[in-house]
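The complex appears here without one of its protein chains, the remainder shown in place.
Then we have chain A:
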Amino acid sequence: MDCKNEVVELMHEYLDGDITKEDETKLGKHLEGCKACQQHFHELKNTITLIKSTVETKEVPPKFTENVMKNLPTEKKRVKYMRWFRAHPVLTAAAIFFVFLFSGILSTWHQDTRLVVSKQEDLIIKGDTVIVPEGVTVEGDLVVKNGNLKIDGTVDGKVTLIKGKLIQEDSDEVLDGENLMASAGEVNGEFESVNKVFEWIWYSFKSLVEGIFSFDS
């Protein structure tokens, strides 16, 4: 058998674990009688042991994973939201409900500029000002939207003023709720003024809740 090629080839097959039984016997027999091949085989096995001896374990650098995650290209927003939604189904339902609710409320705040008065009997409307004339008593609540309100008479209920101002007689002075009682007219109920978006949202929301819970009225 040719030492240099054939036998060495068998040695490598042996080391790779894919030598046939037959070849293994052949190799063993040859090694018994050939010093040079014995030496070669020994050196090969020794080499593998030496290679394996260089295994060294090190600590993975700190924050390795964190740094990888930080440097990944940004995730599609949609996926991020979808994942959150899937993880929080109840909150998602609530969030969708509020989005619809508030976008509806907001759009009415921004779009609706018509003057609206909840009742018109006996009231005078001059331009964008609603007047409760002297001697007139409004029975029940009064809501004025997108207009100013002047009370010379009496309101027997709650007054709500949305996107408008309360005007005192014979002056340009604008009153807030607390000074209302000092004005010429009289309000026998609460006074509420809604002039900011968030106040509008709160007002709409409150009305909605009141609507839901006051079945009896």
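Just so we're on the same page, a contact is a pair of C-beta atoms (placed from the backbone, for glycine too) under 8 Å apart; a residue touches a chain by one contact, two chains touch by 3 or more; residues count from 1.
Criterion: contacts and distances are computed from a predicted model.
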Per UniProt, the name of the complex member that is left out, chosen from "Carboxyltransferase domain-containing protein", "Pyruvate ferredoxin oxidoreductase subunit beta", "Xanthine dehydrogenase" or "RNA polymerase sigma factor": "RNA polymerase sigma factor"
Residue of A:C3, A:I48 or A:V197 touching the missing chain in the full complex: A:I48
Residue of A:H12, A:H110, A:K126 or A:K196 in touch with the missing chain, whole complex considered: A:H12
Residues of chain A (touch criterion as defined above) contacting the omitted chain: 8-9, 12, 15-16, 40, 43-44, 46-48, 50-58, 60-61, 64-65, 67-69, 71-73, 75-76, 78-80, 83
